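Omission of a single protein chain aside, the complex is shown with its protein chains in their original locations.
== chain A ==
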Amino acid sequence: MGNSKSCFSEEELQDYEDLTYLTRKEILLAWSRWMELVQCQDSSNKSARYPDKVIHQLPELKHNPFCERITRVFSSEHDSRMSFEDFLDLLSVMSDKAPLQLKAFYAFHIFDFNEDKSLDRDDLGLVVDKLTGDSGLLPEEKEKLVDKLLEETDLDGGGISEEEFKHLLTKCPDFIHSFRFSI
């Protein structure tokens, strides 16, 4: 731990603490996990960016059906490459202390596969596919499910918008418990 502490200046640590929902200890832990992940000894460069293949080795992302979307959404340059700071952003959003609105914002973009700022039939269908894996539902069952989802949420037509989605999630008590991971 003492080793990893020396990688940060006091100011940097203070910055990270102010700008994320993580504690000092968690930030240091995140750094050591990051170093383990990227297998790189160059500890001075925190903005070095790594391709998504490397990031997906993170145990939490390895088996996540949405891992590609996650790296894409959290990548600060939208090229699916992530730097340590992007990684910290990810952990901050996924921490217990992050508010629902923030989590909802990122969840919305993760589910928005075609990036048109609304969850439409295609997006929802893809989400259902990814969730159920190989033992997929029958097409007509899926169709029915998506219909049901849209019927209630989509009040003004044209897919679920971000605001509608945020509102929806306040009624899904499981979301805040499941959209998280600890360091």
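The criterion applied here is as follows: a residue touches a chain if its C-beta (ideal position, glycine included) is under 8 Å from a C-beta of that chain, and two chains touch if they have at least 3 such contacts; residues count from 1.
Convention: contacts and distances are computed from a predicted model.
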UniProt protein name of the chain not shown, from "BolA protein", "Transmembrane channel-like protein 7-like 2", "LSM2-LSM8 complex subunit LSM8" or "Large ribosomal subunit protein bL21m": "Transmembrane channel-like protein 7-like 2"
Hidden-chain contact residue, picked from the options A:Lys53, A:Arg121 or A:Lys148: A:Lys148
Interface with the undisplayed chain - residues on chain A: 15-16, 18-21, 23-25, 59-60, 62-66, 76, 78, 85-86, 88-89, 92, 94, 98-99, 101-102, 105-107, 109, 111, 115, 117, 124, 127-128, 131-137, 141, 144-145, 148-149, 151-153, 155-158, 162, 168-182
